[in-house]
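Only one protein chain is missing; all other protein chains are in place.
What follows is chain A.
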Amino acid sequence: MNLLQQGAEARLFAANFCGRSCIVKERFPKKYRLQEIDEKLTKKRLSQEVKALQRCRKAGILTPIIYFVDTTRSIIFLEKIDGETVRQHIVSVRKMQEDSSYHSIYPMAREIGKILAKLHDADLIHGDLTTSNMIIKTSDNKLDKKTNEIFLIDFGLSFSSSLAEDKGVDLYVLERAFLSTHPNSEELFSVLLDAYKDVSKKSSSVLTKLEEVRQRGRKRSMIG
């Protein structure tokens, strides 16, 4: 197994599982937390991840297949998605083109908006939406850009809820992630939200909440 990434909560390895490439995600204990609490939290994250991966796929959202789960060692084997994260994709597209607009990736933003609408309509909250937690699968057929598919990953903080407030916060977290990692991406994010509106059956209350959460955020930053 090759170490791919050492994160704050988990190590990721690349491996071969019975002939298929897979990602091994191992959550490890955090030294600064009380051992007992830590074990409980780690177990909870793993089980939330597994449940959400399954529920998302059942709702027609692309997520990696689960090959193996070991709750004792907090290890999960997932299908490896060949491609790059949305974050990497945005950065590389910006580097490649002359002007600094995001126009060429509006279709991708729309696709993400649709996926999140599906997610929230199924009463699932991701809990950690960032452009690193989405992978664009590179299509086998490079000429046909439409077949690029976006997978959601990293569901350790997910939970189920039908509350507009939770969905609004989910979108707010993503908005913050977009704006802080991708400069001047306000318009790109609004394209995403438009697609969310078009697809989601309950978008109006969610977007109202999003606006409320934004204002709370602004107030907080004015005080802080």
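In this section, a residue touches a chain if its C-beta (ideal position, glycine included) is under 8 Å from a C-beta of that chain, and two chains touch if they have at least 3 such contacts; residues count from 1.
Here, contacts and distances are computed from a predicted model.
Hidden chain, UniProt protein name from the list "Ubiquitin-related modifier 1", "EKC/KEOPS complex subunit CGI121", "Cyclin-like protein" or "CMP/dCMP-type deaminase domain-containing protein": "EKC/KEOPS complex subunit CGI121".
Residue A:65 is the one among A:3, A:37, A:65 or A:163 that touches the chain missing from this view.
Listed residues A:10, A:24 or A:193: the one in touch with the omitted chain is A:24. Considering A:11, A:57, A:176 or A:214, the position touching the chain not shown turns out to be A:57 (whole complex).
Touch with the hidden chain on the side of chain A covers residues 1, 15-20, 24, 46-47, 50-51, 53-54, 57-62, 65-72, 77, 79.
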